[in-house]
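The other protein chains are all here in position, but one chain of the complex has been omitted.
Here the chain labels run A and B in written order, and each chain numbers its own residues starting at 1.
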Amino acid sequence: MKRIAVLIAGLAAASPGNSQELKIGFLAPMTGIFAQIGKDMENGFQMYIDEQKGNFAGAKVTFIVEDEEGKPPVGVRKAEKLARQDNVHLLVGGLLASTGYAIAPVSNRVKTVYVLSIAAADDLTQRDLKQYPYIVRTSWTSSQPHHPLGKWACENGFKTVSAIAADYAFGHEVLGGFQKTFEDCGGKVIQKIWPPLGTKDFGPYIPTIKRDADAIFSLMVGPMALQFPKQLQEAGIKKPVIGGGTSYDEFVLPSMGDEVLGHVSALQYSAAIDTPKNREFVRKYREKYGKVPSYYSESNYTTAQMIHEVMKQTKGKWPGPEKFIQMITQLKLDTPRGPVRFDDMRNPIQNIYIKKVEKKKLHGFDKDELWNTVIHTYPEVSQFFTYKKEEFLKQPVYSRDFPPCKHCN
Amino acid sequence: MKRIWILLSVLALAAAVAPFTGPFVILLLAQILVLGIIAMSVDLLLGYTGLPSLGQAAYLGVGAYLTAILATKLGFGLGWDFWLVVLMGMAAGAATAAFFGLFAIRASGVYFLMITLALGMCVWGLAYRWNSLTGGDNGINMRGRPKFGIELANDLTFFYVVLGLFIASFFALHLLVSSPFGKSLVGIRERELRMRILGYNTWLHKYIAFVIAGGFGGLAGVLWAHLNGIVSPVDVLLPASVDALLMVVLGGPGTLVGGLIGATVVVFLREYLATMVQWWQYVLGAVYVLTILYLPGGIMGLFKGGKA
Partner (left out) sequence: MDAQFWVIQAFNGLSYGALLFLLASGLTLIFGVMRIVNLAHGSYFLLGGYVALSVIWTTGSWLLALPVAALVLAAIGMMMERFFLRPLGFDPLRQVLLTIGFAFLFQQAALDIWGGDNLIIQPPPALSASVVVGGLHLPVYRIFMIALACAIGLALWFAMERTRIGAIVRATVDDAEMARGIGIDTSKVSMFIFALGAFLAALGGVIGGAFLGIYPGLDFEVLPVAFAVVIIGGMGSLAGAAIGSMLVGLADNFGKALFPEIAYFSLYAPMVLILAMKPTGLLGRE
């Protein structure tokens, strides 16, 4: 009997079911062109851990960061390493949609929770969700903020829009979301221009923008976001610009100039959200890391917070992957981005902020800087917006050709 | 011959030790073997024929995408038909090389380098833009590995299958380079003009070598798709081709085995050292630079003694 007891005790100790420890495996690009974004992601998560002094309701947190290099196969290998060699309780992170798609099946193979804290690919929590019982998303879908943006644009007097968006899945889904609500409300997208991802010289594209459009919709990422507004201004185009979530996010905003004043965009986060919780978050982050937090940082900070909340309910004991998913999707939290809860497809329901770039002093900092001032809030926006889930899922995923450009000629 | 015995014993050792290492290490070993196959194909071109190709990733891509498309769109290749896909992958790689070769073989030296680079980037462009077929930048997600009596989903089993295919590839290539055809390739590398004067159709020789290299690239692609479970344009980008070239130069061009050694070094640095330190890329760059400067025969050059 004694032998069996020892054996059982041994097995219990070996499996990651210890009430004392919580091992989190974090995947982000640490080298390559997205290295800085990966750093922002890591810093956001790390800051929350430091605030809790490495202790989530009694569980000691071990935070292991692995470099996925912005390449899906590397993401797969590192995820496998974290799950099988380091025996982490959960995997968090992944930047690109392709990485998200690559790691999701790994979560099935190793039966480990995978929390998508950034990767926005729509279908992971829509048409593909059933295949991946171990994933949960704490960030956003590409089209989520752009549904309300389309409605906002239409209701604020813009009737025709000329769109220019980075030519890859994320760009397609962002524009798709905008176009659907904009046109359902009566607006018309009269042109779609798709510069390749990484375009820096918009010389070929800007002169083709239709002169009679009321506004320009632009989805830019990274270096594209810096160049497009400048070149637009240099070409003398003074039209109003409505942007996708990453076009003016705080990751690029500090490097921008006066050319972006007045530009509008939509996202579930802005560093300019004027709540005490966000103010404190921005101040502490800036003090610790020397820059204003971007949504990459906030999303991971909030993810850490959500994990902590689950651990509070289990009193520091890891509940196992299925129960964890169940518990995290039942959370209702107040976070720097506002109130967040989950829909039944394991994606957040949250505020979407329509924001405008302004130059001013905010949060007690003493210099005039560029901020994304919130000019309108759409509360409780899910990935389906005002559409019924079943109807929405019947249509194909947003792509280059969907919704089709009926008003382009 | 001695080299072959050493290689086989090393591989046998790896095969024996594998079950006792962690699952992460098994996948790394499998990765080394798959990359070893494509490195050998690069070696056939660079080491034996004297053609430096910066576009071999294109054939890996062709094989990988073919595998992924067949598996996800047609449900084909997940049972015994896996072996058919292996053959189809090789055929696809060879066919692509046959087409590209028509453009590339006219050039040599650095011009060859440039044109293979451009061809590789054309394949990337296709993979990226042909959304409906290739999934664009999202890539294609494989649902699971094949099962035919044995379950390739089991990493150890998969490793043994890859090992088997690697050994088969090695022997096939070894036979090739030891044959009169292989010897004439070396002759072309050394003094193409003389070979032509002697009556050899050097263009045809180079072309055939190029096609064969493409075929093995395709094979590596099939295995690559199953190894990672996802195929995306990143697999055909320029750095992937550069890596293959790097492995051959590091290991020792003209040895076939060198490709495997180089793959081991690169994978070890990229995937293993990277999990432990931040500065691994300096090590990689330095190893590369030092090898080129002081070890013209690569690591294998250390063992060869007198041979240049």
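The working rule: a contact is a pair of C-beta atoms (placed from the backbone, for glycine too) under 8 Å apart; a residue touches a chain by one contact, two chains touch by 3 or more.
This structure is a prediction, so every number in the text was calculated from the model and none was measured.
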Sole touch to the unshown chain from B:Ala95, B:Met114, B:Leu156 or B:Leu273: residue B:Met114
Among A:Glu234, A:Glu280 or A:Asp334, residue touching the chain not depicted: A:Glu234
Of B:Pro19, B:Gly75, B:Gly164 or B:Pro296, which residue touches the hidden chain? B:Pro296
With respect to the chain omitted from the figure, which of B:Leu29, B:Ala92, B:Leu185 or B:Val249 is a touching residue? B:Val249
Pick from A:Gly32, A:Gly58, A:Pro240 or A:Pro319: which residue touches the chain that isn't shown? A:Gly32
Residue numbers in chain A that touch the chain omitted from display: 31-37, 39, 167, 193-196, 198, 200-201, 203-205, 207-208, 222-223, 225-227, 230-231, 234-236, 252, 255, 257
Residues of chain B in contact with the chain that isn't shown? 52, 102-104, 106-107, 109-111, 113-115, 117-119, 121-122, 124-125, 128-129, 238-239, 242, 245-246, 249, 279, 281-282, 284-286, 288-289, 292-293, 296
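We adopt the following convention: only the chains that are shown with their structure count from here on.
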Within their complex, state which residues of chain A touch chain B. 30-31, 66-67, 70-74, 76-78, 80-81, 84-85, 96-98, 101-102, 104-106, 109, 121, 131, 168-169, 197, 399-400
Touching chain A in the complex, chain B uses residues 22-24, 27-28, 31, 128, 131, 136-139, 141-144, 153, 224, 227-230, 232, 234-235, 271, 274-275, 278, 281
